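Here is the structure we will look at, set down as structure tokens.
Every protein chain but one is kept in place in this view of the complex.
For reference, chains read A and B in written order, and residue numbers begin at 1 within each chain.
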Amino acid sequence: MRRYALRRTLLGIITVVIVSMIIFIATRLSGDVAILIAPPDASDAEIQEIRVQLGLNKPIPYQYYVFVRNALKGDFGRSIRYNRPAIDVLLDRFFGTVELVGTAFIVSIVTGVLLGTLSATRRGTWLDQSGKLFALLGQSMPGFWVGIMLILVFSVNLGLLPTSGRDGISHLLLPSFSMAWYSIASIMRVTRSSMMDVMDSEYIKMARSKGNPEYIVIWKHGLKNALIPVIALAGVQLANLLGGAVIIENVFNWPGLGSMIVDAIYARDYPLVQAGVFFISIFLIALNLIVDLLFGFIDPRITYE
Amino acid sequence: MNNMKIITRNPHHLFSVLKHVPVIPLLLLLPMIVCGIFGPYLYLHDPTAMKLSMALKPPAWVSGGDWSYLLGTDNMGRDLLSRLIEGARASLIVAFFGVGFAGIVGVSIGMIAGYFEGKIDNIIMRFVDAQMSIPAILLIILLAAVLGGGLATIILSITLVFWTQYARVIRGETLSIKQRDFVVLAKVTDCGTFRILRKHIFPNTTNTIMVLATLQLGRAIIIEASITFLGMGIQPPATAWGLIISDGRIYMSTAWWIPTFAGMAIMITVLGANLLGDWLRDRLDPKLRQL
Partner (left out) sequence: MDKTRSTRFFYLICIIFLGVALFGVRNALAQEGSSNPLIIAVKAEPDTLVPTDTKYAVTSNPISNNIFERLVDLSTEGKFVPGIASWEIMAGGKEFLFTIRKGVKFHSGDPLTTKDVEFSHNRSWEKSPTYKRYLRGFDRIEIIDDYHCKFFFKAPDVLFIPTRYLQIVSKNYFDRVGEEEFLNKPVGTGPYKLAAWKQGDYIDIERNEEYWGKKPQVQKARFVFTKEDTTRIASLKTGEAGMIMDTPYPLVKDVENAGFKTVRLYTHPPCSVQFHNNNPNVPWYHQKVRLAIAYAIDKDAIVNDLFQGIPAGYPRLAPWELGYDPELKQYPYDPEKAKALLKEAGYPRGFEMPLYYFAGRSYGQKETTEAVALFLNAVGIRCKIQGIEAAQMLAKVRAWHNDPKTEYVGVASVPMAFLPDPVEAISTAYLSTGWGTMYFNKEHLDPIIEEAMVTMDDTKRGELIKKAIKILHEDVASIQIWANTSVYAMKQNIDFTPTLKNREALMLVKDVIIK
């Protein structure tokens, strides 16, 4: 077990290194920030001067070395656009994304599990059918479209919820639902099939024979066991949601990492792009590692190759 | 349940399953496929014929509408229906080639990783891990910033982002298939590696590939729309659904028909692809349900 944990951690670190290389190379190939911020009639010498100022005149491998050296000390360079340490800009936005993605995650899990369980326990009823349709619809529309529609209906027409910004629960509802809707389908599917397996097991039969009412059997005994594969999916779901945040934060004017990274890509703000994407990736890699290791403890069926 | 019987009896025969035709998903997918292939014969108007004086005409049944423009016109006075038909083609191309190339790359790499294991496998899987830990949409915008927007870029970036899923799943399949008797036998009889992969392993992964590809079709269309929304997608004069919906979103409250019909086109098609994918998964490869 310890060897397994060590090995997984090591692999995680290698993945982090590869991610940093991919991001680093992609940002450097994406265009020259010096040309973007220099006045259009700047001479080649002036452009070169800007490159020197930003440390972009050195060969890419050397720049990468500098990046790694500083990143290990927690320094991700200065944002070119904001002229502040990239890590500061990032931390300002980080909690916005955590709040949004976290809420969306909870919404999608709760709804997905609810619909999945209902669908598994009452196969073929209208509840099952409409639940399925609802979940699949979410997967079939572009997120920005859903967001704009929701704003139109709930904010402009009904006047119930605010359109944009980050300021309490009411501001959180529309964006988090727009994001969550996409993930509901897969959570529902996993819950449904694992619930179906669980409900056929001896354990449930025993719970029933003890005279427990059916809803206790389903929601307590059944769900407890059916949830394991759902949790195993958490990493993938969070990656999807973080991707969705890139779009949704733009629609709802939400101050988060996603909209920050998109802006930074447009502005060719290399340090900020690197820091942002890197941060998200490390988060996901760490999360997957934790899930893997936890399952090593929880589920004895997993073997450690 | 009926399905369950089919699975237990005949888990790996594509054609025996197709006797039970999935009517609804196919009906939903039909418009896109027909429009994508026969588009040019279906136009009522040239989709690029602009008449600015005819801009923003509502659909025929709304007052002010015109029966020759069934779904109304867009901001440049082009027939919306004809544009949607034309857009089906680009969306079909993006989805089909993006997913197709991703499939070719991913399956080959996945089989190699699974078959050889060891170092090659390790290296490949680290790249897969790395790529999967960057949200797809971010990676695609980054790639678009490197390559410049446009149809080819989108296809390429979808390939570069989607292949990992194939690689991961097919690697797993290969790992288990190669333990089976017929592969072991083939190895003993000194069959070439390439031949084993092609003749013995690949045919046994086709079900999985089918399921994956169908499910990814829908995702590709959504991604195309999202990238165009972020400003790096398909550029005119090409027309894709994603472009119509993202350019048309500004008309949501004044000329609702543009974003609404474009959105419905996407929704219907992706819903069809997802339903078909679900259906195939239930019948061909139920263990894939985590996707």
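One rule holds in what follows: contacts are C-beta pairs under 8 Å (C-beta built on N, C-alpha and C of every residue); 3 or more make two chains touch, one makes a residue touch a chain.
All values reported here derive from a predicted model rather than from experimental measurement.
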Which residue of A:Val110, A:Met206 or A:Leu294 touches the chain not shown here: A:Val110
Residues in subunit B touching the chain absent from view: 48-50, 52-53, 55, 75-77, 144-145, 148-150, 230-232, 235-237, 247, 249-254
Subunit A residues touching the omitted chain (full complex): 30-33, 35-42, 46, 50, 81-84, 89, 92-93, 96, 110, 114, 118, 121-122, 127, 148, 151-152, 155-156, 159-173, 213-215, 218-219, 250-253, 255-256, 259-260, 263, 266, 268
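Going forward, only the chains that are shown with their structure count from here on.
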Mean-CA-position distance for subunit B and subunit A (Å): 22
Contact set on subunit A toward subunit B in their complex: 11, 14-15, 18-19, 22-23, 26-27, 29-31, 123, 136-137, 139-145, 148-149, 152, 156, 185-186, 189-190, 193, 229, 232-233, 236, 239-240, 242-244, 246-247, 250, 258, 261-262, 265-266, 268, 273, 277, 280-281, 284-285, 288
Touching residues on subunit B, where the partner in the complex is subunit A: 1, 126-127, 129-138, 141-143, 145-146, 218, 222, 225-226, 229-231, 242, 245-246, 249, 252-253, 259, 263, 266-268, 270-271, 274-275, 278, 286, 289-291
